[in-house]
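Dropping a structure here in structure tokens format, bear with me for questions.
Only a single protein chain was left out; the remaining protein chains are all shown in position.
Moving on, here comes chain A:
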Amino acid sequence: MSTHADYRISQLDQLEAESIHIFREAAAEFEKPVLMFSGGKDSIVMMRLAEKAFFPAKLPFPVLQVDTGYDFPEVLATRDHWVDRLGVRLVIASVEEAIANGIVIDDGRTSRNRLQIGTLLNAIEEEGFTAAFGGGRRDEEKARAKERIYSHRDEFGQWDPKNQRPELWALYNGRLHEGEHMRVFPLSNWTELDIWHYIAREQIEIPSIYFAHRRRVIPRDGMLLSESEHVQPRDGETVEERLVRFRTVGDMTLTGCVDSDADTLEKIIAEIAVARVTERGATRGDDRFSEAAMEDRKKEGYF
């Protein structure tokens, strides 16, 4: 942190201080919190903030990952490095297992992303987590713009946007009834660019797929999907090798990459700064089906 002679700290330091405050507040007030880790850059920044919030103690909560079965191997490798280094317990909620156990139904049409919801809620219920830290940011999407930092979920895991608790100053209300839980969003006030500046400043290890690399991709619906055992060219589609990087990281079948030669953090920041399309609009199949896609998923209990 760099401080100024006139007792000012930079906006990035202010965001960090606010996030650390939120982590400590939730860790103090909730009986059983958990950090939801997706492997993406936002959840890695969350790990870093949690590390800072409780240092020199370890994180006072475990890390939960919903394994879609379609995750990028590079992302899982980064996850393992972080979990090892911080010495935290990792809880894996597997979508495949949830399907096998009949917790969610794979009808062949529903995306893995959507099946994550039931899997996640089941894991929260089974483990009895009362608070789940999520990496959602308000700049991401219009449904998020109105979400509280402490976002209350009923016993069905649902979010009721019309009936949210007022949130004033930095006074968070963590009251819960039996079976309810809280989603806690320490990154609410961060923007995509803030995340990248912070990653660069803190020299945070992120999955290699965020950096430009050569990859075999299939152009589909205006997106570039990575060729894999789960994504194969359909009739009339071609596989091309291109220089690409990922702007968001999720399920392989839905997350597209973008043409880019940004192979360093500095180049990524420069690219983001002039980007003219939102990260979700560019690369997330899940948000493109309808204008209110995120709103609907959030109401059901999505991250």
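Observations on the structure shown:
By definition in this document, a contact is a pair of C-beta atoms (placed from the backbone, for glycine too) under 8 Å apart; a residue touches a chain by one contact, two chains touch by 3 or more; residues count from 1.
By definition in this document, contacts and distances are computed from a predicted model.
Its UniProt record calls the unshown chain "sulfate adenylyltransferase", which is the correct pick from "sulfate adenylyltransferase", "Ubiquinone biosynthesis accessory factor UbiJ", "Putative decarboxylase, beta subunit" or "Spore germination protein (Amino acid permease)". Of the options A:A17, A:A77, A:A100 or A:V239, the residue whose C-beta touches the omitted chain is A:A17.
Seen across the whole complex, the unshown chain contacts chain A at 1-4, 6-18, 20-21, 24-25, 27-28, 51-58, 138-139, 142-143, 145-146, 152, 161-162, 164-171, 173, 175-177, 188-189, 191, 193-194, 197, 201, 269-270, 273-278, 281-282, 291-292, 295.
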